[in-house]
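We show some of the complex, not the whole, and keep each chain where it was.
In order of appearance the chains are A and B, and numbering begins at 1 in each one.
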Amino acid sequence: MTDDETTVARLRQVVERFVERRDWHRFHTPKNLAISLAIEAAEVMEHFQWLTPEQSRAVAEQADRRAAVAEELADVLAYLLAMANELGLDLAAAFEAKMAKNEQKYPADQYRGRFGPDDPGSPSTSPGEP
Amino acid sequence: MTDDETTVARLRQVVERFVERRDWHRFHTPKNLAISLAIEAAEVMEHFQWLTPEQSRAVAEQADRRAAVAEELADVLAYLLAMANELGLDLAAAFEAKMAKNEQKYPADQYRGRFGPDDPGSPSTSPGEP
């Protein structure tokens, strides 16, 4: 499976089959899945816990570390898909709606190079720019 | 966009374009993205914080609550995709590999109806089953 060729529906199907075969729907309350999602997200963070920003960027060039992170991201993805299955949500549709909302909330011309009103300023910001 | 018709690559493209237009790659260190993923996962959990398992299942039938959860899941997905972009990871491939590993780790015949060795036992488990 590759990102280019795999639909979200196909991924959800793999999770559904896995859960169904093990009769695990009983454990897959949306609450438990939300907890699981958070647990796995923390495991992703653990790979970067003490790294500087630069060291975290370097992970992209370190095959073994990148593979370890990829495995944790796969766990996050699996629980995300499981939640969509339990709640009957279309993830792509929810994503599309939220990105449209983000476009409105963070107009590109106002937010280029800064993450928000609290942004203390970035190195390549023109002098005087708020 | 719907799950049936949308590939992971297409979703990643939407995120990439959004980040690029705002010159936000500077903030998207893998470390910051891992943190963001965890923050959003906690926001998903917040919707279920005090609910009983049954109340959490009922969310699937409550349009407004389900929509609120969908929006948070979309945020988790967006950061997951952003991380894949920054690290150059194929999410579907990582997912496929991890699910194959899970098939080995949790053989369906041994794990039907139970989540692990710590499982104190479920109502429909045959008597005497470990």
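By our rule, a contact is a pair of C-beta atoms (placed from the backbone, for glycine too) under 8 Å apart; a residue touches a chain by one contact, two chains touch by 3 or more.
These figures come from a predicted structure and were not determined experimentally.
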2 chains shown - copies of the sequence in the complete complex: 4
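Definition applied: only the chains that are shown with their structure count from here on.
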Chain B residues within the chain A interface of the complex: 1-9, 11-12, 14-15, 18, 21-24, 26-27, 29-32, 34-35, 37-38, 40-42, 44-45, 47-48, 51, 53, 56-57, 59-60, 66, 69-71, 73-78, 80, 83-84, 86-99, 101-103, 106, 108, 111-113, 115, 122, 124
